Structures are given as structure tokens and as C-alpha cells.
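Encoded as C-alpha cells, the structure appears first; notes follow it.
Apart from one protein chain that is not included, each protein chain of the complex appears where it belongs.
So that you can tell them apart, the chains are marked A, B and C in the order they are listed, and the count of residues begins at 1 in each.
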Amino acid sequence: MKLGFSTGDELFRQECADWLNGQMSGEFKDIKGITKLTASPERRKEWEQRLGEARWGCIGWPIEWGGRGATLGQQVIFAEEYARAGVPGRVNHIGVELAGPTILAFGTPEQKQRFLPSIAKGMTIFCQGFSEPNAGSDLAGVRTAARLEGGEWVVNGQKIWTSLAHIADWIFVLSRSEKGSSGPNGLTFLMMELRQPGIEVRGIKQINGDSEFNETFFTDARCPADSLIGAAGDGWRIAMGLLAFERGVSTLGQQMGFRNELDEIIRAAKENGAARSPLIRQRIAKAEIGLRLMRYGALRMLSNADHSKIDGAALTYKIQWASWRRGLGELAMDVLGQAGEVTDTNDYEWAALPNLFLFSRADTIYGGTNQIQRNLIAERGLGMPREPRGDA
Amino acid sequence: MKLGFSTGDELFRQECADWLNGQMSGEFKDIKGITKLTASPERRKEWEQRLGEARWGCIGWPIEWGGRGATLGQQVIFAEEYARAGVPGRVNHIGVELAGPTILAFGTPEQKQRFLPSIAKGMTIFCQGFSEPNAGSDLAGVRTAARLEGGEWVVNGQKIWTSLAHIADWIFVLSRSEKGSSGPNGLTFLMMELRQPGIEVRGIKQINGDSEFNETFFTDARCPADSLIGAAGDGWRIAMGLLAFERGVSTLGQQMGFRNELDEIIRAAKENGAARSPLIRQRIAKAEIGLRLMRYGALRMLSNADHSKIDGAALTYKIQWASWRRGLGELAMDVLGQAGEVTDTNDYEWAALPNLFLFSRADTIYGGTNQIQRNLIAERGLGMPREPRGDA
Amino acid sequence: MEFAFTSEQKMIAETARVFFTENATRERTRQAMACDGVDYALWASFCQELGFSAIGIPENLGGAGLGLVEMAIIAEAAGAQVAAFPMFGSLVLCAQAIAAGGGAGQREDLLPRLMSGETIAAYGHAATLVDDGNGLSGEAAFVAHGASARIFVVTGNNGAWIVKADAPGVSIAQLTTMDQTRPYARVVLSGVVGEPLAQPGKAIAAAQRAGFVAIAAEALGGAQACLDRTVAYARERIQFGRSIGSFQAYKHRLADMMIEIEQARSAVYWAACATDEGAVDAELAAHAAKSFAADTYFMCAGNMIQLHGGIGFTWEHDAHLFFKRARALQSMLGNGDWHREQVAAMIFGEMA
Partner (left out) sequence: MEFAFTSEQKMIAETARVFFTENATRERTRQAMACDGVDYALWASFCQELGFSAIGIPENLGGAGLGLVEMAIIAEAAGAQVAAFPMFGSLVLCAQAIAAGGGAGQREDLLPRLMSGETIAAYGHAATLVDDGNGLSGEAAFVAHGASARIFVVTGNNGAWIVKADAPGVSIAQLTTMDQTRPYARVVLSGVVGEPLAQPGKAIAAAQRAGFVAIAAEALGGAQACLDRTVAYARERIQFGRSIGSFQAYKHRLADMMIEIEQARSAVYWAACATDEGAVDAELAAHAAKSFAADTYFMCAGNMIQLHGGIGFTWEHDAHLFFKRARALQSMLGNGDWHREQVAAMIFGEMA
């Protein structure tokens, strides 16, 4: 058991930091420090391409597909340095962390050739179409219909919470391809071009006044017959595999973002005197401890070589960070006091901490609500009986 | 809406206080301030009889049955003054608050004559036999069997958590009188003499080293055929009615006990300096507020004339006090520090506050666990679907 | 035992409920949110047609002769709809301050105008407020509905004054505020001629007393509305082929909301009643009610979002209105920690 990184790793860390800091103090200075998902989309697409050119886009991928075949340790280091340098979040994180790995695992050689290099170069931006208005956390309740017609899939239905759909080029869609099927059967996984007449994207305005999420409507939207990943009807298995990719190295980068948020709270508490309150001090200490434990939980998760055993750290990670961050938003407001409830802008645009308070209410909902997470933990982690589905 | 009591009520309060204080500084001085349920059982039976003689035993009952026909306000006042005077809890509280009211509501004229005056006089002590080892919170799972044989009920089975069974004269027993019946059907409610060869009572030693509760074993135990309350098979309805009596005036007396516990914590915090900790101060303030809200909740409950509407204050009361008191036990220990973890006695006997810490773990379990309470609140109070029974 | 509404109080509650449900609709509230957070039509009919604006003001001052219990009933009903109107600043804080601490002339001049709704008043506190002979100077940072007010009651550490919004030296900046149904303004005074209230101590005490109870009552109404609306949603929403309300995790969260709300209800009417009756524990009750009910509201509004899933954090859904109001009530007039610290000081006998 070891925590420290090797000398080689530390050299690699310096290399990452140098390159990233160079970019952020040079050509991409204008996007440094952006935290909102929706800000400066065009410049951030250019940033994806710059990452791709320099082969920093998908360092964990095999070299043949545009990656560097980096070790886990190196991926961790890159994610940390990325966040430390104040680089904004990846607008193609779905392509890099979900679509790419799925294609790597389940795609045909042609699909790999078609998509992987292009994702790695930052030329193809992906978004995901999973949730539907009447099937929030319940993917098996998907109704969006796909039928094969004249060598094409024709898709009709509606997806919701399709984050980044207003930026993306492609969407992968979980659709019901067997008429009359229900539950997890008869689902198919399709990759579709987003910019086509049959697809309309509408922003969903949220509690914080911003629109990170979208609704996406499919009206006789089309894609070629070979756009499916895996076999027809195999969508459930793919979707489940894909969700499994959601945990991993990127969590450490995410945590660096959390670190920045907590540091800003600590700064604010020092400035306005809240740091003198023993009650606030306890809460800040708890937040600090929680964040550290996320880090070491993630390291345990990444160090776990025995994938046959259920990894408790991985299984509990989503609810842990989501609950932690929601609490952080409340702490932020309690540190700021009423000053956190007003903004200098005219447009209901919020500084980082009040925005954290508002947006973090979504953290415990998307990607599986806290309630769903507890079901999963109890069922997969502890072998408790599964929650029965109704037949309504 | 009014909080204050009338002048007449205040005069009555003085009368109660005078009499109770007279007893507690006179003949019953030796039992003043006792908090343990199990302490001085013989003297406390004598105290029940003294209450009965002076007609203070069941003041809310009709005059013809040994009560005073006291108003609710007077009952509240008596309960408060009873606790304020440091009088130990009633060893016949089951007779006074459960058995008596049940007989009043469902008993035959003969049963009323047989039991009510005797309970009111403190001559007949009751305990209850509801829970069973395999049917903790699930009364419909009762297995203790009763069969009619030669003009007598013959009872076999086992009850658990029969508090005060080592003191009581009578027990009321929820039994299964229809062979092969299950769930809430086929249950019968019997009143049995406790001191008979077929009934054995064994104390259950608890976490705090004491034995407030018992197991009671029935081996061909007998009672006359007319010992049933209501009709045969009607036990479920009676049991449910009886549980409804569990809330009421006595809660205010119970709260005076809580008041004493909280006051002792406040005293300890002043003495050992914990009162200087802002964290402890917050928790003590919360405890104080919680206790006050229990009081005003109980007053709302008692003031509620419209029994057709579900009374939210009544429905949420059990979980409220139980959770509050469990938290109080934790607060007590945090105020005391390690000093709360040792006792001067050789026999694992605990002072009031550490005992509160240990015993209060039971508060959220007996009389319906917190989980059962939340079911009831959601189902009865909010109309949510009922939890399905399995068929295992 | 009479700790229950009288039939007159029941009638007031029902009238208020119907009034706010019919008038403080989501459409009208959202229109008000886009401007200064005042639904002027609502305000006019509340003051002039319904006749509840005089509640809490003694009859000899032209009021309705009803007390804090009735005021709490109204605030509860308004809170249930997150009504966008300036009752809190104008009728609760300012009118109570003037009624309790104003001179005869001030009462006669101002109270009728406030009760009719003709003049909106707002209440601001500035610890640094001084009258140095050249007028009042100082800054009140978070004045609820301050940009809609024609007069202010401003309080400092040694006095309370009436200040006209259009008096020279007054500058008012409306602030973009998280709770758009009750936006704050920053009010800066530089050498402003104010009219001192005759008995500032009494005025401030009355405003606080009423303010704590009104906030608590509003929070109670809001919390109950969060529960009611979530219960309604639970009845119709199907997930995993089952009514979502059939999931025990869901049910138990609703139960937890109800448990807190029932206590908040006891707190609000205890505080209101104790104040009206002049009970010895009235002050403790007000601190208890303010802190407990605001926390209950925040908990319920947070749960409302969570239990609605994704739709719950959209702008379109009303959940965020409750959530933001709940947050505002937590931090107004002292946060929960501060109120509990007051309670602790009373418990430990550290206050007179």
C-alpha cells in the first residue's frame, strides 16, 4: 500500500503542468477559469481540437486510436493538473469518457475507425440520449421508438437531460426497436448525427437561470442501418456497460473542481469573519475531510486490481460526491450570508458559490438519484432483495 | 386559540400540587424521584392504592367507575403536577391508560364492574401481551394460540416485551383463536390472571443492565370463557383501538420526565464547562425547542375537537418524542464526556443520564419502530399506498 | 384545552387560502418576478377588498384589533403560494414598528396609508447609522422590497427613523435577488433628514417580534405547500412500473416532511399565541419558531426538488420558488444559529 507517486510520474506531472499552463496563459487565456458548462462553446471546441493535436485528448486510450496508452497513475496526474491549471471542463467529456470507451469495448472495426481518431482529435463531439420525460431514472422505461425502414433506422420520441446537445455533433440514443417490448428487452443503442431535420434541441432553463441541459425531440430522425452498437435488442447490456465507465479517472479531475469551490468558501469565511464561528469551522472541517476521503476513495478504486469483487468505494462514489457537493452549496450560502443571495448582474447570473448552491440540487438527481444509488448499493453491494417492478 | 389556563384550572393545579407534594414529603418520601421502572415495586403498588383511595388514580374516568370526570385541561394539569412533584411513574399505567379505556369502550357491563373500580383503586395491575419473538412490530403475525375447551380458554405461546409482567396481576393477551387463520383475522383479545401455573415470566436483561421488559410464556394457561373483550375473532379491531389510546394526556406527564432529564443535562453543562461550547449550546437549544414543541403539539392534539380529520400532531408524536429522546441521550453523553462512561456502583447500575443514553435506544423501537411510524404517517396521514405484505 | 383555531380564525384561514390560491397564481407571480417582485393587483385587492391588511394593528389605531395569531394565519396562507407582495416589509415590520413606537402624529399619518396599501413601506437596519446633526448617514444592505417602497423605517443601534424614499440624499439600488418574489434593495443614506420614531426601542422590539413570527408562519405555509404538491405528484407519477409513492424511500421522506411541519405548526402558533397573551416565554418562542420553521421549510423545499426528480430543478416548475424563498427566510432577521444561541443564552440564564 502506497500513496506517493514515483519519480517518473512526478516528471510526467511537470510535463502536463507546463503544457497546460502554457496554453492557459497563452492562446487560450480567455477561457481560463470558466466553470459554467454553457460558457464560450466555440472557443472550447477549439480547445478540444488543441488537446487533440497535442495528443492530450484521450491519454488513456491506446496509441493506435489517438491516445498515449497512459498508465492509470498518469491519467490521474493529468486529470489533476488539468483542473489545477484552471482549464475549463471538457465539452466532449461524453465522447471521451463514455462514447469512446463504449465503441472501444463493443464497436465494430469500422466504427472504431470512424469515431475513435476523430473523438481523440476533438473533431467529433458527443452527447447522450438516455433519460426520457416519463423515465427519469428508469432506463428500462424508454419509449423512444426506432424502426428499420429502407436501410435506415427511423427514430421518433423525446429525450431529456441531454446535456451539451446544443454543442454536440453526435448523439447516442437508447431506443426501443422491438415494438411491444417492455422493460430492458428490445432496446437498441444507436449513434446518430445530431444536426439533421428530424432532430430538434431545446434548452431547459434551470433553477439557476442557466440551461446546461436540453430536451431533444426526434421526429422521423434517421441514421444508417449500421449505426447500432452491438446487436439490435442489445441496448440494455450496452447501456449498463456504458454507465460503468462513468466512474474512473475523471473523478479526480472533478475533485479538483470541488477543491476550488471549497477553497473559495474558505477564502470567503476568512474575509467576512465566518471563520471565527466554531459552527462554521466544524462544517468546513467536515467538508475538507469529505473531499479528502473522496480523493483516497478514488485512489482505492483505481488501485483495485481485483475486478471480480464488487468495489465498495466505486459503488458508493456517486452518492458520496453528490451529497457532499449539495451540502457544500448550503455551507457556501451560510458562509456568505445574505450577500450570497444577491448578484451584481442584471440577468440572474450567479457567481460561483451561489451558482453552486443552486445547481448542486441537481447533483443528487441526475446520473441516478440518491434513492436509486442506495438501491444499487444495497442490492449489488450487500445482496439485499431487488426492488420489485410494478406492472402498471 | 388560547394557551393560558383558566383561574379555576389554576386553583385545581394548586390542589393537585399540594396533595402530591404532601405525599412525597410525607409517607411516600422514600420513592420520590425514582426514575427506573423496576425500582421499589412493592412501595409503588402501595402508592397506586393511595392514589386510588384519594380518587386521583384515574381522574379522567367517569365518576361511577372511580374517576372524577375531570376535563382534559384538568387531566393535563394533574399529569404535569404529578411529574413536577417527582412522583415515580405509575406501575399501573397500562391498566389506567390502556386496559381501562379498552374495557370502557368495548367491555360488557359485568367486565366493567369487575375491573374498572378495582383498577381505579390501584388494586388490579395490568400488563400487556402483544408482541411475540417473531412478530415484533407486526401484530398481525401473532401466533400465541387460544382454544375454547370445557368452558375455558386454553392458551399456549410466548409473548415478549411484556413490561411490568413481574409486577402485574393481570395480562391482556392478543391470541390466535381460529386455527389456520393468518394476518389480522382470527385474533381474540383475552384478559388473563397472570399468577397461575400456566404462565411464567422471565426478565429480559437489557443493554443498560436492567430488566424493564419480560418474556412471558404460556403453557396451557387458562381463563374463563367470558374473559374475552369484544367477540372472538375481533381481537384485531380491539388491539387497534387500544393502540389509539396510547396517545393522550399521559404524554404531558411523560414530557415532564423529559424536562427533568434535559434540566439535568443543562446543570451538568454549566458545572463542567460544556455550556461554554457553542456546539453544545446549539444542541441544547435544539433539545429545548424540541421539548417545547412536543408540549405544544400535545396541547394541539388535546385541543382538537374534530376527530373526523386525521390529527397530524397525534400521528407524528411517537416518532417525534422517541427520536428526540434518543438524541437527548447522545447529547447527555457528549456533555458529560468520558465521565459519563463510568459509574461508582459495582453492579453496572447507571445514573440517570448514562441510563438515558442506553435505554433510549429502545424508544425508537418499542411501540412501533421509527420505520413503522413513518409508514403509518405516509399511509394514514398522506394517503400513500400501503406497504404490501409478502406471502412468505 | 383551546389551543386550536376559533371558528372566526378558521374562517380567516379559509378566506385567506382561497384568496391567495385564486390570486397569487404562478403566472402572475412570474410576471412580478420579472419586475420588482410586487404583484400590484394582488396587493391592491389584499389591502382594499379583503380587509386583512389591518390585522395585527390595534383597533384604536384604526386596525382590526386582531393579534399575531391572525397575522400568522395570513402569512401562512401567503407563504403557501409564495405570494409576491410587500406585506412582510410594509405591514408586518413597518406598521408594527410605527404602531408600537411611533408618535401620535406618525401613527395617524402613516398607518392608514400603509393599511390601505396606498403607500408601501420597507424596513432597513444599518448598524452604522448615525445622525451627526447634518442628517442620517449609513447603509441598509438587504431591504426587502426596498425598491418598491415610498417610505422607509430605518433603524440603527441608537434610534429608528422614518425616511422618505424621495428625500434628498437617499439612494436606492434594486439588487438582482435569488428570491425574485421578494427582491432586496440597498438603501444608502447620506445626510438625509429623517423623522425619529418617538420610542425606537419599542418600535424595534415590536417589528422583530412580529417579523420572527411572520417569517415562521410564512415558512410553515410554504413547507406545507411543498409537502402537498409533492404528495399530489407522488399520486400520479409512475416509475419502474409503480406509483412512485409506493416506494418506501419516497414515502418515508414525505413522512419526515410531515413530522417537521407538524412541529413547525406548533412552534408558529405557540409563538403567536404567547406573544398575544404576553406569556413569559414569548421571546423564547419567537426565536424557536423563526429558526425551526425556516429550517423546516428549507428541508421540505429541498425534498420537493429531490422528489420531483429532474423536473424539480427546472425554471418552469414552481419548486425553485419555494426553495429560494425558504433560503431567504433562513437568513432574514438572523440565521438559525443566531436564534438558537439566543435560546441557549436564555436557558443558561445569561440574559436578563
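As a convention for this text, a contact is a pair of C-beta atoms (placed from the backbone, for glycine too) under 8 Å apart; a residue touches a chain by one contact, two chains touch by 3 or more.
Computed from a predicted structure; not experimentally measured.
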- [ ] Going by the touch rule at the top, give the shown chains the omitted chain contacts.
- [x] A, B, C
- [ ] Give the residue, chosen from A:17, A:105, A:123 or A:299, that touches the chain omitted from the document.
- [x] A:299
Task: Identified contact with the non-displayed chain, of A:41, A:241, A:257 or A:312 - done: A:312
Task: Identified contact with the non-displayed chain, of C:247, C:269, C:298 or C:322 - done: C:247
Task: Hidden-chain contact residue, picked from the options A:11, A:54, A:72 or A:225 - done: A:72
Task: Selected from A:147, A:237, A:281 or A:389 as touching the chain missing from the view - done: A:281
Open item on the list: Suppose we count only contacts with the excluded chain; which residues of chain C make the list?
Closed with: 247-249, 252
Task: Absent-chain interface as seen on chain B, which is shown - done: 131, 133-138, 140-141, 160-161, 204-207, 209, 213, 277, 279, 333-334, 337-348, 350, 354, 357-358, 361-362, 364-366, 369-371, 374, 387-392
Task: Residues of chain A (touch criterion as defined above) contacting the omitted chain - done: 1-4, 72-73, 76, 266, 269-270, 275, 278, 281-282, 284-286, 288-290, 292-293, 296-297, 299-300, 302-305, 312-313, 315-316, 319-320, 371, 373-375, 377-379, 381-385, 387
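Basically, only the chains that are shown with their structure count from here on.
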- [ ] Find the geometric centre of each of chain B and chain C from their Cα atoms only, then give the gap between the two centres in Å, rounded to an integer.
- [x] 41
Task: Computed distance of Cα centres, chain B from chain A, in Å - done: 54
TODO: Send over the residues of chain B in touch with two or more other chains.
DONE: 278, 282
TODO: Among the residues of chain C, pick out those that touch two or more other chains and give their numbers.
DONE: 243, 246, 250, 337
